[in-house]
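Every protein chain except one is present and positioned as in the full complex.
Each chain carries a letter (A, B and C) given by its place in the written order, and its residues are counted from 1.
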Amino acid sequence: MAEGSKVNWRVIMEWQTPNSAVLHKVKRVIYSGKTKYQEVDIVETYDFGLCLVLDGKIQSSSADEKIYHEALVHPAMLTHPKPSRVLIVGGGEGATLREVLKHRTVESAVMVDLDEEVVQVCKKHLPEFHMDSFEDPRVKIIIEDGRKYVERLPDGSIDVTIIDVTDPLEGGPSYLLYTMEFYRLLARKLSDDGLFVTQATSTYYSRNCFAAIYKTVASVFPVARPYHVFVPSYMSEWGFVLGSKAADPMSLAPEEVRHRLEERGIGGLDFYSPEIHHRIFAIPPYLARAFELARPVTDSNPVFMPA
Amino acid sequence: MAEGSKVNWRVIMEWQTPNSAVLHKVKRVIYSGKTKYQEVDIVETYDFGLCLVLDGKIQSSSADEKIYHEALVHPAMLTHPKPSRVLIVGGGEGATLREVLKHRTVESAVMVDLDEEVVQVCKKHLPEFHMDSFEDPRVKIIIEDGRKYVERLPDGSIDVTIIDVTDPLEGGPSYLLYTMEFYRLLARKLSDDGLFVTQATSTYYSRNCFAAIYKTVASVFPVARPYHVFVPSYMSEWGFVLGSKAADPMSLAPEEVRHRLEERGIGGLDFYSPEIHHRIFAIPPYLARAFELARPVTDSNPVFMPA
Amino acid sequence: MAEGSKVNWRVIMEWQTPNSAVLHKVKRVIYSGKTKYQEVDIVETYDFGLCLVLDGKIQSSSADEKIYHEALVHPAMLTHPKPSRVLIVGGGEGATLREVLKHRTVESAVMVDLDEEVVQVCKKHLPEFHMDSFEDPRVKIIIEDGRKYVERLPDGSIDVTIIDVTDPLEGGPSYLLYTMEFYRLLARKLSDDGLFVTQATSTYYSRNCFAAIYKTVASVFPVARPYHVFVPSYMSEWGFVLGSKAADPMSLAPEEVRHRLEERGIGGLDFYSPEIHHRIFAIPPYLARAFELARPVTDSNPVFMPA
Partner (left out) sequence: MAEGSKVNWRVIMEWQTPNSAVLHKVKRVIYSGKTKYQEVDIVETYDFGLCLVLDGKIQSSSADEKIYHEALVHPAMLTHPKPSRVLIVGGGEGATLREVLKHRTVESAVMVDLDEEVVQVCKKHLPEFHMDSFEDPRVKIIIEDGRKYVERLPDGSIDVTIIDVTDPLEGGPSYLLYTMEFYRLLARKLSDDGLFVTQATSTYYSRNCFAAIYKTVASVFPVARPYHVFVPSYMSEWGFVLGSKAADPMSLAPEEVRHRLEERGIGGLDFYSPEIHHRIFAIPPYLARAFELARPVTDSNPVFMPA
């Protein structure tokens, strides 16, 4: 057992299901603690660089967080003709905020996260993720339950909402941010041309969960578009669902995407591009079939991962 | 440790890199042996069903082999206006053959595999993969080194070639099927409107390998198109490269794809569709950048996974 | 990932507790199947050679089965002045039988095992474990539940009984062979100078289970002696309990052990020796304390591993 093994004993063991696990060797433990809501680790892995791990699930890694955050933010932001007032629910590490702020149209970006300690830990240990976005004068950070905060908002006051919270786990803090009641609430708070996007779990390990989220969004919003993107550190293609009161992301021509990117001064992206915008909405038959079988979920009949 | 653990001790531990591994719990070992060339296991896993495992790498699983095999076969076959003479190099489990034979235009399908025992083991234990394709009168199975067989072919005698062999590993049996010399040979054997496709490893764990294969194909064929598809049991998006002497898959309109599918009597697919045909060729900036850095590889300067 | 990894993906993952697991790399799967009672694997591991695995637990390995079987058999057999009629409950792989037959005094050895298929599989694949002991004219193999068989025996008809069954798991086939009722039954069937021994699980991972077995034996037999031996493939020191109606193993002088071994023609052992006979009965304070806290168990209030 030479050098290789000498530095390879710290391992993140992430169970995708009760029958499949991934082992990531860890080079360095930067932070490890427990907040009121969850366990938080910041580690440096060999294959994915710096990782934020919440309750044992890698949330972001420096190797591919741009894929995830660009895929989460830009399709929605570019589908809206002029997103000015943006709400982020979750997004503790600040990278969603970073992508949102790239859009010059943004005048106010409110980020509501439940867990102040996670925000503080990320602020301190993940500067390359947030790029000091927390200090941008357009930004307001609120520590509160996302749903409760949304309830208090004036109707029609938000252009784009981005839901960047942990997966809907039984007993976890997030599953009530994936229900029909919440989406109805959100729809009311959005302006007439408002839209929102949510992460929607794995397209393979929790396909039925992804499908249920899509069906739930579709039961509330006139335009509902599922899309999917491979995120390496999740070891899976990841689902997202965009719900819109007016504009349809699939009707946006590549030239218009390109135009809006230029207009808003956005360049140098890692994942998102006008061509990619369209690619991600194409749904293969095996997912289309899962969508057919799915039903909307409610507060009293929620969906949990894995499903 | 209740029932759960009682049946969960047989594990396939697949190292993606020296620092990341995947554990798949195995329900049943159906076959486990060693051929002249490699170790072969056929196991039933909990999450991916029946799996063919060669030298410790899952090659196909009943849960998602259709994604892989449809993604490998149909873009090339449909880009060719009338594929009649098809050559498959590798493809031991018979599922590539199964997809090829769906095209009514095919008059002859030759499958050349190095390892007779793998073919026999798959024939016996994986009937749902090959669907008796080996018995189709259009089919000829040759047990030989793929490159040697191609050398003996008359020039211009093949319409579509599909390279479905194991990854280019140092010391493994396949790396000489990923070099400029081999692609030049192949080009000579293809008809004037001929084309070929090859699997091209992971877009994440061996991105540089994928990029090198693309650059190598591009150095030989006038049309070279990399594409990528998420294959769940590989825990990664997977790369493919299509090299063509004439037709460009990206110029094929969805309606034409649809028309050809109908004309050839192909329906009920799991993954491939006219919309998907275009999705898979969109390349995100992070891959485009890897392509820029890559160089073609040769027999004397090959590329190995992981790279 | 060089040669090392190429042949190292088949793994036995044995959970000692829900929080500690051992991974053994497997070179070869020799047999893998399911009987009426349990899952059976015979594999060749790198570190322990051939292993019999029942329901995911290594039962015997060619690297150290002599330690286990000698430790199980000889202390009891040598404590008895002239063991003639021996009963083995369990012991499917035939190695306990092999050790018993080494004692020239033995006129009859009956082995009762529940699972005929396990016996057949071991007979075929583990010749070095049983050494053709099944063919010895003194031997009788009975396929039956051990306790039921013991019930039918005439009183006082056995000199030494050896209990070599799987751990007392909830829902498993063996836990009723570790209770006061069973030990009382056994005591009746033993001759006046009869004695018995049972494996008694790990001294660390199931210390309370070991202690409960000891206390239960002590509640039935005038002489009850726990002992413990490190068995490498169990990754733990292993407990045994000897219950005797007359002779005390701790009163047997090393010279007498040596004399009996010679008289019975036993030599060339791997683990057991006159010096070792005494070593194994020494109990450290931490085990003595566990014994103080333990209580005898009954059919209606049994003990299960881990405990």
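Heads up, the rule we're going with is that contacts are C-beta pairs under 8 Å (C-beta built on N, C-alpha and C of every residue); 3 or more make two chains touch, one makes a residue touch a chain.
No experiment lies behind these values; they were computed from the predicted model shown.
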Task: Which displayed chains the hidden chain touches across the whole complex - done: A, C
Task: Options C:E107, C:E275 or C:D299, residue touching the unrepresented chain - done: C:E275
Open item on the list: With the missing chain put back, one of C:T105, C:S133, C:T203 or C:T216 would touch it. Which one?
Closed with: C:T203
Open item on the list: Using the document's definition of touch, tell me which of C:V29, C:I67 or C:I141 contacts the absent chain.
Closed with: C:I67
TODO: Touching the hidden chain in the full complex, which residues of chain C are there? Just list them.
DONE: 4, 8, 16-25, 45-47, 64, 66-67, 203-205, 228, 230, 232, 235-237, 269-273, 275-276, 278-280, 282-286
TODO: Against the chain that's been left off, what residues of chain A make contact? List them.
DONE: 1-3, 5-15, 17-18, 23, 25, 28-29, 32, 34, 39, 41, 53, 55-57, 169-171, 306
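Everything below uses one rule, namely that only the chains that are shown with their structure count from here on.
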- [ ] Between chain A and chain B, tell me the centre distance in angstrom, where each centre is the average of that chain's C-alpha atoms.
- [x] 32
Task: Centre-to-centre distance between chain C and chain B (centres being mean Cα positions), rounded to whole Å - done: 51
Task: Euclidean distance of C-alpha centroids - chain A vs chain C, Å - done: 55
TODO: Give me the residues of chain C that touch two or more other chains.
DONE: none
